[in-house]
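Okay, handing you the structure first.
Removed from the display is one protein chain of the complex; every other protein chain stays in position.
Up next, chain A:
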């Protein structure tokens, strides 16, 4: 007995000693370059839109490139693709009217993909647009892609059964958010929606009732992918999309795996951005971000040519960032996902309370809760820095750790009782706890109410929801203020449910500004959006900007060419290749 006790006691001591023998954490100073300024242009020279894309130094054909991801991609049907994973995966199998030439460092050029140029504004009033389809673009069975197949693809996105995709083109063509009642796809399969015509096999023409200057951007989403009507399998298209890109889906096991292999009818000469280096891409679903990151770090077998799609989890960031040997195997880049503490403006009507909320937030502490600068970077503007024309400003200086005194001063002795609705997920609970601490320090009385994680996004999109504050994030569909500010702060669009304007902010002068800027040519809008951003914050403070997400990914030692998309903040695979 005695020796056993001794062993146990000394074992316990050894454990404690081992714990404390780890080197003391003296703190480093991790830094992420978040101040880079994206530049975005629409290519005017048709040469920019021609292929082939320049070869990558050192890239080699062959091999299998694996992507590890926890949850399956919701839709591979191009017309239904709207998740980040889908938006990055579908371009491998489907081409769209336009696409972004992206260097992964914020330098973006919008070029024609199926079209010879990113659109022609016929009368310079953004109402009539024409696209000329490239010669030599083919489907996976070898038949040429014409304007008719592209038009059919757009037409089928009106089908109310094919939900989930972006709705810009449908709403603009029908000139109403209820586009599926304006034009019934199932009853008119042979015809095209109003305003969409194909004057000849190589011309696609959009006619809008109102100026839609952002059409070239909206056309970069995969919903403009072509599809021959005889290949339309309806809701089943997502299992086997009919390919026009460099790869085609050869195996689809729902929830487990997607295998994409080379499409031999794809012609590099027509494609300005994509390559066809690996023999196949394998999307493997199921590994948790933790497991995936650890597998990639271990770098064994097929994982050597794999990429973990999910960001490195916060608990592992310090381990990955602290390992110099992993530096060449990580991707680090700020993303366009902006996170706000949204204030319900219909409940919190006092401007000074909203301003006090802005002064009270300790952004440095918040970033620590999230896992450091490899996970989040503080932000004080409505639009994320990755927006074209973005200009940094701080309307309510809070310093790195918040300014509770200034907030108290603004409150002038009142103690507003606010309810913070938080999803019951692990991360959001911690963030809510952190924010509650910040705000109570400044004189607020905060109650955290939990909302079931899966219901939260529907609940806060309901007008008249019972909470004063909630966390929300937004990433524009293209890096222009037009896909951010009017979407989130135009009060005329507020409906009973399904609002993107979650702050329920409505101001007539600001609404008029939206209309004014939206009618400008897209290339001139940037600085106007930046000025309006600052004006909304200074005059109305409808939300508290918190942070932008940072993409931090690990890949195997042989997985080359992946970079973080400047548009969506997730890995782009157009340059991916397997190193020998």
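Here is the rule we use: a residue touches a chain if its C-beta (ideal position, glycine included) is under 8 Å from a C-beta of that chain, and two chains touch if they have at least 3 such contacts; residues count from 1.
Quick note on the criterion: contacts and distances are computed from a predicted model.
Colleague: Missing chain, UniProt name, options "Peptide ABC transporter permease", "Carbon monoxide dehydrogenase large chain", "Nitrite reductase (NAD(P)H) small subunit" or "Outer membrane protein beta-barrel domain-containing protein": which is it?
Modeller: UniProt lists the chain that is not shown as "Peptide ABC transporter permease".
Colleague: Hey, which of A:120, A:368 or A:391 is the one touching the hidden chain?
Modeller: Residue touching the chain left out of view: A:368.
Colleague: Considering the complete complex, identify which of A:313, A:404, A:443 or A:561 is in touch with the unshown chain.
Modeller: Touches the omitted chain: A:313.
Colleague: Contact with the hidden chain only, please: which chain A residues?
Modeller: 15-16, 19-20, 22, 24-30, 290, 313-319, 321, 362, 364-365, 367-374, 419, 424-426, 429-430, 432-434, 437, 447-450, 452-453, 466-467
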